[in-house]
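Read through the structure below, which is laid out as structure tokens, and then see the notes.
One chain of protein is taken out of this complex; the other chains stay put.
Entry: chain A
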Amino acid sequence: MKELLECLEKDHTQTPDQLAIMLNKPAEEIAALIKKYQDEKIIVKYQTIIDWEKAGVDNVTAVIEVRITPQREVGFDAIAERIYRYSEVRSLYLMSGGYDLSVTVEGTSLKEVADFVSTKLSTIDGVVSTTTHFMLKKYKFAGVIINDEEEEHRLVVSP
């Protein structure tokens, strides 16, 4: 049920009872569906989006373009797994175009990220080259504008 998943993706704190009313379905059916989606890992995880900069916590993020040599039988997957298992890696995508993997790495300092790239990532067998881009500012993440300055300007009462 696409509508339910869309509602949850937008705000997972809504209760099954409220979702049931909004989607015009029995509450038990909604609760059962949510459980099913969780069991089947269609709902992978519930997470909170935090503006760490505003929270005063220093973070450094880099997007690293990685070229690799695909391996017989497993293609890109085996190397990808060796990379995404690191806790420093926040996201990993196989890409079309000029490079193979897009790796997002997070650390507390520039040095920490640089160390990870030079000692961990680039030494993995099959990694041919890396190009590291440090992120300067986060404007939008997961469909959410981080510092949205649009305000409501409507009158309190209007016809």
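Everything below uses one rule, namely that contacts are C-beta pairs under 8 Å (C-beta built on N, C-alpha and C of every residue); 3 or more make two chains touch, one makes a residue touch a chain; residues count from 1.
In the analysis below, contacts and distances are computed from a predicted model.
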Omitted chain (choose from "Aminotransferase", "YwgA family protein", "Dihydroorotate dehydrogenase B (NAD(+)), electron transfer subunit" or "FtsX-like permease family protein") - UniProt protein name: "Aminotransferase"
Options A:Glu3, A:Glu28 or A:Asp125, residue touching the unrepresented chain: A:Glu3
Contact set of chain A toward the excluded chain (per top definition): 3, 7, 14, 18, 21-24, 150, 152, 154-159
